[in-house]
Each structure stands twice: as C-alpha cells, then as structure tokens.
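One structure coming up, written as structure tokens, with questions to follow.
A single protein chain has been omitted; all remaining protein chains appear in their positions.
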Amino acid sequence: MAIPAPDTVGVPSGAGAPASGAPASGRAVVRDLLRRPGAAIAVGVLGLIGAMALAAPLLAGLTGWDQYSFDPSAIDSYSGGLPRGGWGGISGDHWFGVEPGNGRDMFMRIAYGARVSLAIAISATVLTTTVGVVLGTLAGYFGGWVDTGLSRAMDFLMAFPALIFMIALLSALPGGNRPVLLVLVLSVFGWPYTARVVRGQALSLRNQEFVEAARASGASRWAIVFREVLPNLRGTIVVLATLAVPSYVATEAGLSFLGVGVTPPTPSWGQMIASAATWYAVDPLFLVIPGAFLFATVVAFTVIGDHLKSILDEGAVH
Amino acid sequence: MTGQHSPLLRVQDLTVTVGDGATSVVEGLSFDVGPGETLGIVGESGSGKSMTALAIMGLLPRGAAASGSVTFRGAELLGRKESQLRKLRGAEIAMVFQDPLNSLNPYYTVGAQLVEAYRAHRSATRRQAREVAVAALDRVGIRDPRRRADHYPDQFSGGMRQRIMIAMALCLEPSVLLCDEPTTALDVTVQAQILDLLRQLQRENSMAMVFITHDLAVVSQLAERVLVMRGGEEVEQGTTERVFTESRHPYTCQLLDSLPRLEPVDDRQEGLG
Partner (left out) sequence: MVGYLVRRLAACVIVLAVVCVFTFMIFFWFSPDPAAQICGKTCTPDRIAQIRANLGLDQPFLEQLRVFVSGLFAGRDWGTGADAMHCAAPCLGYSFQTNESVTDLLIDRLPVSVTLATGAAVLWLLVGVLGGLVSAVRRDSLWDKGVLAFGLVGISLPIYFLALVLQYLLVVKLGWLPFPRAVPFTEDPVLWFESYLMPWVVLAIVYAAMYSRIVRSQVIDTLEQGFVRTARAKGLQRHLVLRRHALRPSLTPVVTLFGMDFAALLGGALITETVFGLDGVGKLASDSMATNDQPVIMGVTLLAALLVVVANLVVDISYRFLDPRVRRGTP
C-alpha cells in the first residue's frame, strides 16, 4: 500500500542511519549536496513547491481565484460538469485547470494543499524528531531501567498495527482540528523509529574515548549529553528527519485519500486524488496534477535524504 | 637481494592507486620471498602495508587499482583473470587478516568454514574434508577439535579465532602465507602464542611468509629480512640483523628508538596501530 505499511510509518524506507562520524560542518555538507546534480535539482523542486505554498495567498491575489470559490463558467454542466475546453480546463484564467463538477481553481487548491501537506509533515517530523532524539538519547546514554522501559514502549508501538489503528481512530473522531489530529496520530506511531536509531548510536558513543574523557574530567551527565553526544548524532538526526518528511507527506495523503485525513473543503493532495477517482476516465489531468505534485515532493525529499546520508557516510570514512 | 634460487613470490615496482588513480597508497615497492623465508614488512598504520598484501591476493577494495608486477613461481598475477586467481588463493597463497572478530562468518560453524576452504580446491567428500578440518584445528592448538568444529565463531575468544583463521589458511598447505597484523587485535600473551605457532608451522611446511606489522619487536623474532615502509614507499630493506643493528636511516632509527629495551614482545599495540 502506498501509505507505508504499519511498520514503516515514519521510517525512511530502505535507508538506515548513516555512520555517525565526526561532525562535519553544516556549510560544507550543504556545499557538497548542491554540487551533486540530482540533489541540486531536488532542492530546486522543493524550493519551488515551498515557495508556492508560502506564497499561496499572494498567488490568489495574482490569479484572482482562491481555493474555495466555484467557477460555474469554467465547467460544462451539460456534460456532467467537465471542465470546458479540454485539458482539464487549463487556460490563462485557470493555470492548472479547474476541478470537474464545481470549477474550483486547481492551481489554488494545489498551492493551498501544499501548505496543508507540508505543514502537517514538517510538524510531525519536528515532533517525532524531538521526542525520538530525547527519548532515544536517554535510553541509549543512561541505560538501566530507563532504557528497559523506553525500549519496551518502542517495541510495543512498532508491533502495533499502526495504520489500521490510525484509520480507526481518525474515522471515529470526525470533528476536531484535523491537521493537529493528524500530526498527533502520525507522531505517536512515528517517534520510535527515530528513537531506536538514536538509541543505538548513543549507546555506541557512550563508550568512546572522547566521551569517557569528558566523564573522567568530571563533566555532568547532562553536559556530556548536550556537548558530546548530541553534536555527534547531528548527521544521523538530519538524515532521519529528511527521510521522515516524505513518509509523513505520503501517509497524510493516504489518510486523506481514504477520507479520514484533511476534510473538505480544506484542500489536500491526497484528498484531491481521491476525488479524481470518479473522474479520471474523462478528466485524467484532475488525477495527474495533484499526483505529480505529491510524487515530486516525496521524490525530492527522498533524493536529498539519500544524498545527505551518502555525504555524511563518506565524511565518516575520511 | 635475490637468493641463489629463483624467488617464490616476486613483487616489482608495485603501485596501488585509489580514487581516480590520483592518490597512490603504495608506490614502486619491490621485494622477493623464497621458500621457507620470512619477510617482515614494517610501518605505521596507513603506510600501505595491508594494501600491498591485498594487491598480491588480487583482493583490493573497490576503487583501488594495482600496477607493476607480482609474480608467483614466475607467472604474473596482476591482471590475471579472476577465475585463475581464485585457484591460487587459499591453495598456493593464503592470507591471515588483522581482525579475527570479523574475519569468520557468524552464520556458519567454524568446521563448515574450514571444510568449505578445503573443498574449494580439493575434491573431497564432506567427511574427508571434515577430518582435514579437525586435524587443522588440532594442529593450531584448539582443544577438543572434533566438538569445537561444530561451534560458531562467537563461541571462541579473539585469540582462538585467529588460530582458526590460521588453521584455515594452512589446511591446504599453501606455499606463501601473507599475515596482515595477525596479532594486533590480541593481548600480549596470546600474541606470543600465535607467533610461536606461526613459526613452528612455517618450519614444518617450509612455507614462504610475508609478515606485516607495525611492531618491530615481532619482526625481530620472526623475520630473516625486513622491509621498512612509510607513506606507501620503501624506506629500506635488508636482513633483520643489519636493519636492527646498523641502520642509518633516520626513520628506521626513529622506529627503533620507540622500542622498549628489555622486552622483546612489547605491549604498545594500540600506540601505532
């Protein structure tokens, strides 16, 4: 299924954590990243999509349409509401055409959909990364009963049929602030995947010479965690977070596709694809446009994550 | 340098490059080893010692390439087909690696891994090969070898695993044995035992041995001749006695000075490793 299977929710598919090497300077990593053509294109694509999301209200002023208002003149009611002029109704007026049936402007719905999708995915990433790093470091560095308790909780959550439970939960809670609810649900089942990796790395760092040296010099445990351990995990955390974003984008879209995510009329890419399911045979562009944006976003994040991982791996080798 | 008989293994002008051929980790190295002879290659870590051994075996890691000449019994090895090299590896030229903890496959019993090594070159039934394996384990001083052959690598200590690696390398009675820091990862008493074992086995088989180490003390016990390396290049080469007593090369003197005076086997393994 396209929503990552339950056990892969929030997990960067197919990518482990990079070896945690000496902390490379952030600027050097970014320079290396932009020097790789694939990654540079991905950054460009994400930049465009991000700019479109941020500037959605401005673009609304520019095009003269917003994400909600119907345009009956753009659709042909005799043909059941198909956009006039073919090609999904693409025109100077409606840059990406209009939604069949009601004539809402596709470009605006895509742009506002990007705001919703990215906001949810990024919030969930920030939340799971924070929780995962804090709890993972605690478990790995302090060990003992802290580790036992946290590891049990992680095992439990990862053995949980997360996807079906998320859907059951979201369908049972019809109202509420959907985006916030989605972020919470994604995060509850997502943090163990970050925490598990961070725990493993913190565990191996604990016994390294520089940490032992800090300990021998009398630094407090918290000081060691913040000054020695966390900076060394930086690379791992960045890669995990970069690869978590696309998986949350995809999961949110999947949940919205199933009708338990973002509720109409608020636009979301997954939900737009869901509505296209009844129209694609006669208006394929209604399906292709949101699909392409969703695909491009997920690919771009994944490419950047993969490249970051390989850059940091190489840095660890040299 | 060449003995009266033609050398078993001859390395001439060996150069190993990594990356796009831009950096060389071994540069213009030449040496010979004859039957029953031991050559010690000494140098700090990163001096290209291991790459030299891997180049001889044809087992250089991805992205590394060797040029020059490596001949075994007069036949060139560099650029030889993988299928032909495979027939030499293990049977004629065997190698013992530095890290005994990672050199054995954790998924198979040590007996199975020895059997596999034997059967890669000799046509033997599983049972016959197993007898060879048990005998080899016995020879390297594994107690109760028949039972221990059915154990997995993680059931052995580091020293025991290195003995198993040696048993594996020797079960086909190769004519050349390359040892890449075989005792570095082991503690001092175990180190002495392994060196004794190697010396004894070499005498029994009249095998040529190339012993790579950063540890001059080990070399002084084991090798007739020494090659000192630094930064991928030869510093000097000569009989152990000459290098140890009359060397005028500043780098060799520096290495010698770092040796503790009294103990022949020292405990500074991690210092230079």
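Residue numbering begins at 1 within each chain, and the chains themselves are lettered A and B in the order written.
Everything that follows uses one rule, which is that a residue touches a chain if its C-beta (ideal position, glycine included) is under 8 Å from a C-beta of that chain, and two chains touch if they have at least 3 such contacts.
Since the structure is predicted, the reported quantities are computational estimates derived from the model, not experimental observations.
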item: Which residue of A:Val211, A:Ala253 or A:Leu308 touches the chain not shown here; value: A:Ala253
item: Per the touch definition above, residue among A:Leu82, A:Ile167, A:Ala195 or A:Val262 touching the missing chain; value: A:Ile167
item: Residue among B:Arg80, B:His121 or B:Arg199 touching the omitted chain; value: B:His121
item: Residues of chain B (touch criterion as defined above) contacting the omitted chain; value: 57, 59, 61-62, 82, 86-91, 94-95, 97, 99, 102-109, 116-117, 120-121, 152, 154-155, 165, 168
item: Touching residues (missing chain, whole complex) on chain A; value: 1-3, 5-8, 13-16, 156, 159-161, 163-165, 167-169, 171-174, 246, 250, 253-254, 257-260, 270, 273-274, 276-277, 280-281, 284, 287-288, 291, 294-295, 298-299, 302-303, 306
